[in-house]
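Only one protein chain is missing from this complex, and each of the others stays in its spot.
Chain naming follows the written order as A, B and C, and within any one chain the residues start at number 1.
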Amino acid sequence: MASDRAVEIAERVEQFVRTVVVPYEQDPRCGSHGPSDDLVHEMRGHARSAGVLTPHILSDGRHLSHRDTALVLRKTGLSPLGSVACNTFAPDEGNMYLLGKVGSEEIKQRFLSPLVEGRSRSAFFMTEPASDGGAGSDPSMMKTTAVLDGNHWRVNGRKAFITGADGADIGIIMAASDDGACMFMVDLPNPAIKIERILDTIDSSMPGGHAVVSITDLRIPADQMLGASGEGFRYAQVRLAPARLTHCMRWLGTCERAQEIAEDYAVSRQAFGKLLVDHEGVGFMLAENKIALEQCRLTIDWCADVLDQGELGLLESSMAKVAVSEALFKVADRCVQVMGGSGVSGDTIVEQAFRELRAFRIYDGPTEVHKWSIAKKIKRKALERRAVSEEKS
Amino acid sequence: MASDRAVEIAERVEQFVRTVVVPYEQDPRCGSHGPSDDLVHEMRGHARSAGVLTPHILSDGRHLSHRDTALVLRKTGLSPLGSVACNTFAPDEGNMYLLGKVGSEEIKQRFLSPLVEGRSRSAFFMTEPASDGGAGSDPSMMKTTAVLDGNHWRVNGRKAFITGADGADIGIIMAASDDGACMFMVDLPNPAIKIERILDTIDSSMPGGHAVVSITDLRIPADQMLGASGEGFRYAQVRLAPARLTHCMRWLGTCERAQEIAEDYAVSRQAFGKLLVDHEGVGFMLAENKIALEQCRLTIDWCADVLDQGELGLLESSMAKVAVSEALFKVADRCVQVMGGSGVSGDTIVEQAFRELRAFRIYDGPTEVHKWSIAKKIKRKALERRAVSEEKS
Amino acid sequence: MMLDMATRTAFNEDHHTFRETVRKVLEREVQPRIEDHERDGIVGRDEWLAAGEAGLLCPTVAEEYGGLGLDFRFNCVVTEELAYLGSWAGFPLQSDIAVDYIEHYGNDRIREAFLGKMISGEIIAAIAMTEPGTGSDLQGIQTTAKRIGDEWVINGSKTYITNGQNADIVIVVAKTNPDAGSKGISLIVVEADRPGFDRGRNLDKIGQHSADTSELFFNDVHVPADNILGAENQGFAYLMDQLPQERLSIAISAQASAQRAFDEAVNFTRERKAFGKPIIEFQNSQFQFADLKTKLQVGWAHLDWAINRHCEGKLTAAEASAAKLWHSETLSDVADMALQLHGGAGYMNEYPIAQLWRDQRVLRIYGGTSEVMKIVIGRSI
Partner (left out) sequence: MMLDMATRTAFNEDHHTFRETVRKVLEREVQPRIEDHERDGIVGRDEWLAAGEAGLLCPTVAEEYGGLGLDFRFNCVVTEELAYLGSWAGFPLQSDIAVDYIEHYGNDRIREAFLGKMISGEIIAAIAMTEPGTGSDLQGIQTTAKRIGDEWVINGSKTYITNGQNADIVIVVAKTNPDAGSKGISLIVVEADRPGFDRGRNLDKIGQHSADTSELFFNDVHVPADNILGAENQGFAYLMDQLPQERLSIAISAQASAQRAFDEAVNFTRERKAFGKPIIEFQNSQFQFADLKTKLQVGWAHLDWAINRHCEGKLTAAEASAAKLWHSETLSDVADMALQLHGGAGYMNEYPIAQLWRDQRVLRIYGGTSEVMKIVIGRSI
């Protein structure tokens, strides 16, 4: 169960998102690469006043439990702008989590604080262009290198799909040293980090969009390494499952809102002499959505409980990511269909939800990659079971 | 969370089902109308010795919580014979629940005790033949009548799909008096209750199968009325949601077992030079199953929690029934497919699981009837929301 | 990359020859400008005129009205090639839908005035059916046309009108007898330069940006009485008569677009590697492709059956609705999986699959939603 504290925070967040953020949804500053930084700052100002900025991190720096976070982030997700307004969006939310877990005091002071205060934006430079043969969804193929050069590291490489890189103030850069993968903190912009282009994508909720970035002879002082050299993959795994899951939380909120909009549409519009909702063809779609949304909530809470027990939760978060992203996409698709022509227009956030959820079935590991790894785990366990039963007999 | 007590019971049940019940699965006494009464008694004897007979009811007559019951019944369901062996099967399990809730002390003594002790079988005479225009899945259309005649009731009517009627010792009969629906307890067999025929159905787990029954001038002493006259629908609702949910629990267990069998098959058999599980076409099906099974468990637990809070849970149990029955059928279907030719043969319980789950998408309310009622509830809530927002503006 | 004709059964040599022309014209006139069309939200007049000059518009119009008098299969060729190319230029609306109303139900003056120029691309037509408050349920429309003297006076508003920005003439579906339900509907041609006619903004849509789509407003618009198509209050019957062809036309677009999605995914996954091998070699990819290829094979066989049946005059309303339903739903399945097979590139608008995926969503909605198709088919059982 979510704590009373989380329930109270969630209520304030919901109130804020519904009354303050939702009216911004038709703001012209919502562009195809996410809301402009100007709009972000304006909404953040309101969030600060309302006491709902970075609501999942307590004033002493501790995070809510994953289970509590699930409730709060669902509410920030009620608008596609809500998570940006409340500073619970990707990649900052995951980056804050990571820095809180593995950052030294100096790093926290210098890089984490401005993020928590909603004054800075950050980007996580991990994925590399698959076309270069680099690390697509597979971090073990890291091609970006870090070479120690006196008391500095020199980093070279290319990164792709870097969400929020354009306009970010802080970067976490992953590169391979002789010890293995490392992470570095850098201030942005930096002339050695060049945004080659910002991709034009079908989703549009994340400020700065998704960029392809080249890193050329980037010099980073040695004390800006996050943690220890060669530990980068371990740190990435710390971030991995929670970050997957917070996507699920936010998009669940968005689809719950899409469902509300579709429901409202279905009880306010007539076709062939009766309310849309009274057509079974419509009512059944809404019923399927209601069931699917409940199951998504349960699946997220289940995985959050696993993480709260201190597990890495790689299997569980894979299962949750597949289940939630696929189910929410179907929910959004049915909302579009219930609303017909207005479902494909920008009049409501339903069409955005549809586009966002389509992308979510791919980023943070496509469904297929997760199924592949789940199948491997099934195989391992079944072989163990077989070995045990053969031993017995 | 399930209680420690339930975990302990569940472990004993699982041990019993796997070691004692599973070997009976190829017993020739497993017929197309369920296991024979002879086989049932034999297995019950073992269950009694192992201390796992009626494991969801404590020695003082109290039931485990619904949440605890969920864990225990999943384990009895690990074999399609397990729930019969452990006396947690339909309709007895639901009937025991009902009698425990609304039966007088005399009724409990006379009718409930032998059921709990696993010495008797019972049947619940509610559904009426749709072809007579009677109460199919719709109890408000009850056509069976009960007329007070001195200190007896005289009951006349026809009932259909009466599970376990053949061979039952105890009947709960629903009929309409002038006050409305009533329930009566009767000893069986009774010459006034004639089994017209036992339906030949695609499922085969329930002793006695499903019967069409005619009731002609059945005389029942007035003190064998369960509760009060006219309260029958309320009582039926007491039984309704929990009984729906225990089906989900048992069949979840069965499908978990089917998945184990399919997994074992996939790691022991080669095709085109590698283990079946290493073919993505197979591995991905097993991964989908794993996700679906977890979601079914979560959905059942969620609904059980609602019931444990004292709610009727009609909406939640409708949602759970649709979600679980549809998902488990797909799980069973994929298990069949993974196993190819042996999946459609009687060599393992996989083909039975497939047939049983097909039927479960229909009994206890077909998916469509549940979606219909969920849609009505969505409509009501959306209209309320609309009224509120119109009032505000 | 082009549509394969080897297994098709609807076309003869004449159609194949025509297809070569169509491909050349589209490659020269449309393909280089698709990005412009997407950005501008509209296809330019020049492309319309080029299409007209090359004989791509309205090939079925009878010779006596300046047309070529060809069979509907020639329309199919254009519709297929355009969809396969990934352009949503409104040519099919002109050729497969609008022109038939003018030719079949217009009087001599109307035919004279419009047919030739529709063939040449000088006149672009739109059909104004849907209204802000109604979906596919025509009986609910509110736009009225009142007979005053020798004129019709039209009031109301329409939305989601394809070719709405470009249109020179609009065939307006209006109530001429508001009390008579479906028996009080007429079709009236409104020239876009009539006072009181206004276009709303070019609507912001999820996809098909090249197809201009607008709200249209009619505020005391006067047109001559004989701008009516066919008889007064018979509009509903005319619409019903034309619907099978419209729905077949959408089915054709859907099938060709699905083939394009498949071809894109095959090409992409042959090049792109993951975990050290081309994505196409993973068994899951193979299985998904097998599933899609199967659907396409079934789809082409069915589409040719439907085209042949339509050209023989046998395609029923229910059959055409089933075609629209199946091909548009199948397109959604195919496009979705084709995108998924692209991985991260799939949601980059620069890849054709991303645009195609956005473009296709509305096919399950326009021309009658899937639900309306099911109502139509359901009634035939």
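By definition in this document, a contact is a pair of C-beta atoms (placed from the backbone, for glycine too) under 8 Å apart; a residue touches a chain by one contact, two chains touch by 3 or more.
Keep in mind it's a predicted model, so treat the numbers as computed, not measured.
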The listed residue (B:L58, B:V147, B:A222 or B:A271) that touches the chain absent from the view is B:A271
Can you say which of B:R12, B:R29, B:R154 or B:R355 touches the chain missing from this structure? B:R355
Among B:G34, B:G164 or B:G343, the residue in touch with the chain that has been omitted: B:G343
For chain C, residues in touch with the removed chain: 7, 9, 266, 280, 283, 286-287, 289-291, 293-295, 297-299, 301-302, 304-306, 308-309, 318-319, 322-323, 325-326, 371, 373-381
Interface with the undisplayed chain - residues on chain A: 279-281, 284
Which residue numbers on chain B touch the omitted chain? 127, 130-131, 133, 136-138, 160-161, 199-203, 269-272, 279, 281-282, 336-337, 340-341, 343-346, 351, 354-355, 358-359, 361-363, 366-368, 371-372
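Operating definition for what follows: only the chains that are shown with their structure count from here on.
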Which chain would you call central, comparing Cα centres to the global Cα centre? A
What is the chain whose Cα centre is as far as it gets from that of chain B? C
What parts of chain A, by residue number, touch at least two of the other chains? 368, 371-372
Touching two or more other chains, which residues of chain C qualify? 282, 284
